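Take this structure, written in structure tokens, and hold onto it; I'll ask about it next.
Shown here is a partial selection of chains from the complex, left in place.
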Amino acid sequence: MRELLRKVGSGEASVEQALAELKTLPFEDLGFAKLDHHRSVRKGFPEVIFGQGKTPEQVAKLAEAVLRRSDQLLITRVEVAAYDAVKVVVPDAVFEPTARTVVVDRRKKVTKKPGVAVVCAGTADLPVALEACVTAEAMGSEVRQLFDVGVAGLHRLLANMETLQSAKVLVVVAGMDGVLPSVVGGLVEAPVIAVPTSVGYGSSFEGLAALLTMMNSCAPGVGVVNIDNGFGGGYLAATINKSVK
Amino acid sequence: MRELLRKVGSGEASVEQALAELKTLPFEDLGFAKLDHHRSVRKGFPEVIFGQGKTPEQVAKLAEAVLRRSDQLLITRVEVAAYDAVKVVVPDAVFEPTARTVVVDRRKKVTKKPGVAVVCAGTADLPVALEACVTAEAMGSEVRQLFDVGVAGLHRLLANMETLQSAKVLVVVAGMDGVLPSVVGGLVEAPVIAVPTSVGYGSSFEGLAALLTMMNSCAPGVGVVNIDNGFGGGYLAATINKSVK
Amino acid sequence: MRELLRKVGSGEASVEQALAELKTLPFEDLGFAKLDHHRSVRKGFPEVIFGQGKTPEQVAKLAEAVLRRSDQLLITRVEVAAYDAVKVVVPDAVFEPTARTVVVDRRKKVTKKPGVAVVCAGTADLPVALEACVTAEAMGSEVRQLFDVGVAGLHRLLANMETLQSAKVLVVVAGMDGVLPSVVGGLVEAPVIAVPTSVGYGSSFEGLAALLTMMNSCAPGVGVVNIDNGFGGGYLAATINKSVK
């Protein structure tokens, strides 16, 4: 914006041109969507496409549009039908069915930065945990996985203290009672991103029980994202890991 | 009613006739429904048929009945099967599949009155936003659309300040965090009708999160309708727009 | 903003001046608050002070600050202690204890515009209904009051059909079952702003029951504001009334 004002001040741009630029430049109108191309400047990563609630055609068009201006693409909550539509126009799209993600990375020689650990409590939490892994990796982090270490068998967790304590940031995924982030948060100094999942039944109320547990964690240093939001957990972890020493 | 009393007083109608008239005139009993023909007098628009929870046969019979006394028809929440039943008896019915609406307008030379803007946050909110558009248009308003301008890319919204500030009334549709009406409400003087949608997952609780956000909006001048109630948003906006200078 | 860009383009202002102006002009930093002086330009009325949760000293300082740039002032949710602090520095402040409002209007010869009706269901809803009245009047509307016309005695409402149907916009306030806006909405063509109140007990859940009733109103043309938000109802009604023919 300072740049825009400078151009107007120097006469490089007229007021009308400046207003026009302001309106047309930073996003692309696809009719059903306005793709935010400016996001990779502002947030350090291009707009991520949330696949749920969009038709396969919409997803494919958005994928194409992202890749017109970026060499990276991440789509989350992708059903097979949407992936099928995407790969017609983006043949190098990589689908991870359990995580329900599509990733493209056309950059050369990318080195991932270590520091993120993704920990989950049970086997049924895998889709959410893997979505976190794929997201953090797409954003440049190397991820260590530590799965099925719920507190019903605490020794499984304690036996992996080295992995826990060497991470710069941890994503901890759990459904049902959602206690794992509290326990991990009590054992490590690094920030913990807690991700409740909808795994459970009855009074888990589709993840509400786990969400409330994590919100009320007695261990300090725990931030929480939405239920089943593996993407959000991975994104926040990678954001932190990027700036860590 | 004054008219009815006058007739009784003048002897034009007996008490029994008056009571009978009161009972039979203003609505039509279809057995499964009592169609409120009086509504176009009272509310300025004929009774709108809510398609959800009715059989295709019921919807078609109601459509016919409305058009016996009116030259306008609006049906909302219409599935294809119900539309198929309607078009047999109402061949000029126009179906909008994304909005899930059927419209008939047999009036000649209708000029729509400008003033309504329908704004939505994301692509997945389109069905609700379009239901608002169709409704407001059926009721005589010209609608400007401004879609996919969620606050994650605030510049998309700010670049459209002219559209926002020139509207006489705005319908603002958003799911997930539902913050768009608060932001729009802070930028415009005109009334804002906020429509939460069930778009989201986890702790969006089928639109409850967005509803509560909108209810608690810090920006004054915001009224809220039910989750996914694009019809209600469009109806209220058109009602306001009708009486505006 | 267009004006600001023009000044930079014409050389009337340097880029640095423009940025400085952008940062300092439109609000005033009181330390504990940033008063939005720009609001009367943007919204047509100066920033309204929400008294709840602020100390009497903070309220009084904000009142003074508003009146430094405006000849109108509205404070809502004012306790007596805060009013006492305000009248020391604003001797012409008018306190309405039931509505819990403070109003100042230093403009000369103001004519209120008719069109707003405020309707409430029961005596216990008076504080909220009066807050709506004071707010709409402060914003330039003349208000007709129709109180204690709940549906348990429907004839009280029907006997006032003329008041209801002659209004350009109605604020309908109700606690407990919250049914009054649905009934009024079925009788009038004008927009209805429904205000649920926390009046009730047991499963009224502090106004939640009334809120949900209003949200699900079968009568179209009803928008809802927060529980006990008489200010919001009056503000939205006055906003609509201002632009009405």
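Quick notes
Letters A, B and C name the chains as they come in the text, with residue numbers starting at 1 for each one.
The rule is simple: a contact is a pair of C-beta atoms (placed from the backbone, for glycine too) under 8 Å apart; a residue touches a chain by one contact, two chains touch by 3 or more.
Note that the structure is predicted; figures quoted are calculated from it, not measured.
Of the identical protein chains in this complex, 3 are displayed in place, while the full assembly in this structure file contains 8 copies of the same sequence.
Convention: only the chains that are shown with their structure count from here on.
Spacing of subunit A relative to subunit C, judged by their CA centroids, is 41 angstrom. Centre to centre, using the average C-alpha position, subunit B and subunit C are separated by 26 Å. Remark: subunit A and subunit B have CA centroids separated by 37 Å (rounded to whole angstrom).
Contacts with at least two other chains are made by no residue of subunit A.
Residues of subunit A that touch subunit B in their complex: 22-24, 26-27, 32-34, 36, 38-39, 47, 50, 52-54, 58, 196, 198, 206-208, 211, 226-229. Of all residues in subunit B, only 122-124, 126, 147-149, 152-153, 155-156, 158-160, 199, 201-204 touch subunit A in the complex they form.
Put simply, subunit B touches subunit C in their complex at residues 42-44, 48, 161, 168-169, 186-191, 193, 211, 215-216, 220-227, 231-232, 235-236, 239-240, 243-245.
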